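All protein chains of the complex are present and in place, except for one that has been dropped.
Each chain gets a letter, A, B and C, in the order it is written, and its residues are counted from 1.
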Amino acid sequence: MQKTKIIFERMRGLPVSRQAVEIVERKGLGHPDYIIDAACEASSVALSKYYIEKFGRILHHNLDKGLLVGGKATPRLGGGTVDEPIYILIAGRATLYVNACGERHDVPIGEIVRGAVKNFIKNNFRFLDPDKHVVIDYKIRQGSEDLINVVESESEVPLANDTSFGVGFAPFTPLENLVLETERMINSPKFKTIVKESGEDCKVMGVRMKDEVVLTVADGIVSHLTPDLDHYVSVKEEIAERVSNLAAKLMENFSVDVYVNTADKIVEGDSENSSIYLTVTGTSAERGDDGNTGRGNRASGLITPNRQMSLEATAGKNSISHVGKIYNVVAFKIADRIYKETGAFEEIYVRLLSQIGRRIDQPLSISIQYIPSRPINSTIKYEVSEILLSELRNITKITELVLEGKVTLF
Amino acid sequence: MQKTKIIFERMRGLPVSRQAVEIVERKGLGHPDYIIDAACEASSVALSKYYIEKFGRILHHNLDKGLLVGGKATPRLGGGTVDEPIYILIAGRATLYVNACGERHDVPIGEIVRGAVKNFIKNNFRFLDPDKHVVIDYKIRQGSEDLINVVESESEVPLANDTSFGVGFAPFTPLENLVLETERMINSPKFKTIVKESGEDCKVMGVRMKDEVVLTVADGIVSHLTPDLDHYVSVKEEIAERVSNLAAKLMENFSVDVYVNTADKIVEGDSENSSIYLTVTGTSAERGDDGNTGRGNRASGLITPNRQMSLEATAGKNSISHVGKIYNVVAFKIADRIYKETGAFEEIYVRLLSQIGRRIDQPLSISIQYIPSRPINSTIKYEVSEILLSELRNITKITELVLEGKVTLF
Amino acid sequence: MQKTKIIFERMRGLPVSRQAVEIVERKGLGHPDYIIDAACEASSVALSKYYIEKFGRILHHNLDKGLLVGGKATPRLGGGTVDEPIYILIAGRATLYVNACGERHDVPIGEIVRGAVKNFIKNNFRFLDPDKHVVIDYKIRQGSEDLINVVESESEVPLANDTSFGVGFAPFTPLENLVLETERMINSPKFKTIVKESGEDCKVMGVRMKDEVVLTVADGIVSHLTPDLDHYVSVKEEIAERVSNLAAKLMENFSVDVYVNTADKIVEGDSENSSIYLTVTGTSAERGDDGNTGRGNRASGLITPNRQMSLEATAGKNSISHVGKIYNVVAFKIADRIYKETGAFEEIYVRLLSQIGRRIDQPLSISIQYIPSRPINSTIKYEVSEILLSELRNITKITELVLEGKVTLF
Partner (left out) sequence: MQKTKIIFERMRGLPVSRQAVEIVERKGLGHPDYIIDAACEASSVALSKYYIEKFGRILHHNLDKGLLVGGKATPRLGGGTVDEPIYILIAGRATLYVNACGERHDVPIGEIVRGAVKNFIKNNFRFLDPDKHVVIDYKIRQGSEDLINVVESESEVPLANDTSFGVGFAPFTPLENLVLETERMINSPKFKTIVKESGEDCKVMGVRMKDEVVLTVADGIVSHLTPDLDHYVSVKEEIAERVSNLAAKLMENFSVDVYVNTADKIVEGDSENSSIYLTVTGTSAERGDDGNTGRGNRASGLITPNRQMSLEATAGKNSISHVGKIYNVVAFKIADRIYKETGAFEEIYVRLLSQIGRRIDQPLSISIQYIPSRPINSTIKYEVSEILLSELRNITKITELVLEGKVTLF
């Protein structure tokens, strides 16, 4: 058994929540980068389930490269058309056929991947029709080494497929919470029944300078539900008000200014010369905004430039051996548990480093960086170790959680 | 004139170079993520030059979404073939035609973009033939608003096209220097004449735990220059030795272990059953490794999870108004100048935050975080302000530097 | 007014029905060449209707180039899967935007074309799901000259867009009737309720040597409705019997042998080693059989190598000015009317030759070749002239018939 080096290190700086400037962003459900992340991830999950059903376990694949090319649309107050479809291309490698018992079994990769992307869109958008508005294609090749894996014993803990690392932190700052919850609220079923004009493409950016927060929401208002300019303005006001109410709850000791669609130029009573943010389908992908996998939110669901971040795309990677996915998820889980269960820290960072070919439950090193909230004695350290060990022992459970959609990946 | 808020903030932690664990990575010239970054950037630069030549200034465009789908190759000791080409797809928006003086002028976008990608490959690879081994395609649409910009006065400082931010730091840690210089050495013309078997696809990962450094180099050895297994082993040894020599110079007070192609499994005298890292063309893109724009190195040329990082892709964005590109470049320039010219800091972070519609020389806020190396008095603060102001005054010069290829972008 | 040269010419040979060898073929509904023809034509019809609705008349377009790339499927007795989708690409030119009243109107070309292809598949196939089994894409460019046409007066008879010709004949030989009716029967709703296992991909080839006819039917039997080899054999027998009955009616004075799926190799009781013609979806396009527009049936609905044939694809061309489409349709109509109304001919060929830029109701020349069944006097010639003139006067009615799907095009 290989030994994992564990390094505890006290950080001497301020936790992010007390730094002078903090920037947090979330690209919401309908953002092109989110869509392509979700499309890759849905493909991986569907493929994994197929592998399990047919072969008893998840075979090698990696679908973490994707491209969304925006379409062409003409949104108009009270109407609008989608003129050219959005183009989604999923790329990567997978086990496309298996020779078992002397017989060749072909994986219906087209049906799996395209079906998964369609279902994601169907289940998450009200006005984006995957059959009418989207061309879904894929370029997925058989990996050369893949066949071999099939005969491997399946009892073993998987080996890391790369030298890579994952990073997680806890707790979220108030601003991080606010940004995350704002997008979740706007894209919740309840909100969609109240402010049905709000599009799924919603990007939230929060900037805090000391106690002052500016929260900017860009939301593509659905054109055919918005008959005129006055209506548009009232929708924006309603969104702003509801977000302000949320902010008042989540950041009560701060001054929070909320802005919606700041790039608008509204000439009252003159929709012709006004420039506003309308979409036919709820996403700007309809009009030429493109997306790339791995360019959106991190495994926290956020983009947090004040924080250490991994650049790995979690979306689309297999959840068995791809440490660029698993270690990010587990690092957040560990950080969260340490923070909550010990109650001893003001801020915690957890970094796990893999080495290609090592068992994934035995990282090359684990680094715990912390700002304590009270003195760290050996009891606390022991608790931390126990959490670490139990999470590593159960690391293969991450796979299940990913397949069930129970972890935040982006 | 809008005011820019400037915030100085002392950081209380340790500089990265003195933290217990440090991870640094660089994806080299031939890495699929690097190739697609470079392809997008070459396209933007060529298009910008065309716009300048024809219309006197750079018109709106944004080519920062790309996909490289790996090909299929059969490398063999002493030979090998490329069986299916690499597929490169450049996506984004551009000004595709201009109505000037009552006449429509069409931009030869195909020739510009495809020519630029080809030239990048021709000028940087010895064995990757863009005409034989690569299919280059593009999906670039006319932006709806683009035409308008053409009639705008060109004397003005451009307005930020997005609410975004850039971050830079100084100085580089010894490990950062080592990782960067290792890749640069391996991909230098000189090295290629000495160890001609070394492929352009070279990924360097450095991990430091206190004083101990593990430097892992993955390099796709060129198959037709490598007749047998012994030769392969000797090439690896030569690379390792030369990197070790470099490390000895750049990190003399550390213990540095250098590994090359650690995933190899070599069965002596039995190439059949050995598993080694060979490429026909010098890049793993030939064999199914895919790439996405914006997934590789940051504007430092490195991936530095210990550091604050921007997730923006610099590659392919226009260098006139796209703050996701310009602010990252200028933040590094400011940090570097402050560090060198004042001599007062151990570590500096510079963050610039834009607001959509604001002049780019007037960011919404600038945040300077620092660890001082000596007491910071008002003279030093004045010096810092002067550097800031002069760089902002000259921010439009960044464009030129980008067009001339004089700044590191990834 | 330009004069049309009319040439009557007596043919001295035997009518096809009395020649020693006759070959007739029909590619049925589910044949890849038929599908891509139908996809191009459905696109043109939908686009024409859109133009009429929005702009009052059909604008310039030509969508007569298409490609169907076969998918990948694993049909199995009693089941089967579609592993990779069929790929349909519609190419050509169209009027993509119109500047009317100072406002630009964009044509939702994506929705129109893709919707039309989907509807064709949905309405004609039972087991081919356009959303699951087919990727539908298009590459349609704006023609440079197209905009101009919009301002043209619309009262005029259109001008021929090309120097081209159309050819038609009458009557059909008994074998031609049999081949046509065989496919129509097999793909009729009634037949599909009785022999539901018969796939839509049905190719019928008839060869007559003197009085002996060999009729070969290739039909992709639907796999999930066919549990075992015995069932498969009985389906083939049922098809053969029903076709034989039809043949007995339509060619009662001939000996007709009917064969179904002659390439099968059946090893009784051993489906493993048998080679049979199964499809999951009813079309061989699911398994790599490709199609190109204009490669299937002529405007007669048949391929008739004994006959003069036009090589023009009728599918996808606009039905306003494209003589390669209109002249083929009208030539068949004229031949049919002359044959039936005069009762004076054993065989008639009608050829219309256009000249680019001439009004389409004034062909450069019309050639009537005939084998008389009784002496041709001036009364009959007058009748023929009257038929010609009336059809040319009403040539613009062809457009309507095409839009209503009331003419055979392939």
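Quick notes on this one:
Here is the rule we use: a residue touches a chain if its C-beta (ideal position, glycine included) is under 8 Å from a C-beta of that chain, and two chains touch if they have at least 3 such contacts.
All values reported here derive from a predicted model rather than from experimental measurement.
Although it is left out of the displayed model, the omitted chain contacts the following shown chains in the full complex: B, C.
If you put the hidden chain back, the residue from C:34, C:165, C:332 or C:345 that touches it is C:165. Touch with the chain that is not drawn comes from one residue among B:17, B:74 or B:124, which is B:74. The omitted chain makes contact with chain B at the following residues, 71-72, 74, 81-85, 106-111, 114-115, 118, 130-133, 135-137. By the touch definition given at the top, chain C reaches the unshown chain through residues 5, 7, 9, 11-14, 19-21, 23, 65-70, 72, 87, 89, 91-93, 139, 141, 143-144, 163, 165, 167, 205, 207, 209, 216, 262-263, 287-288, 290-295, 303, 305-311, 313, 351, 353, 355-357, 364-365, 367, 369.
Assume only the chains that are shown with their structure count from here on.
Taken together, the touching pairs link the chains end to end in a line with two free ends. With centres taken as mean C-alpha coordinates, the chain found closest to the middle of all protein C-alpha atoms is A. In this assembly, B is the chain whose CA centroid lies farthest from the centroid of chain C.
Residue positions of chain C touching 2 or more other chains: there are none.
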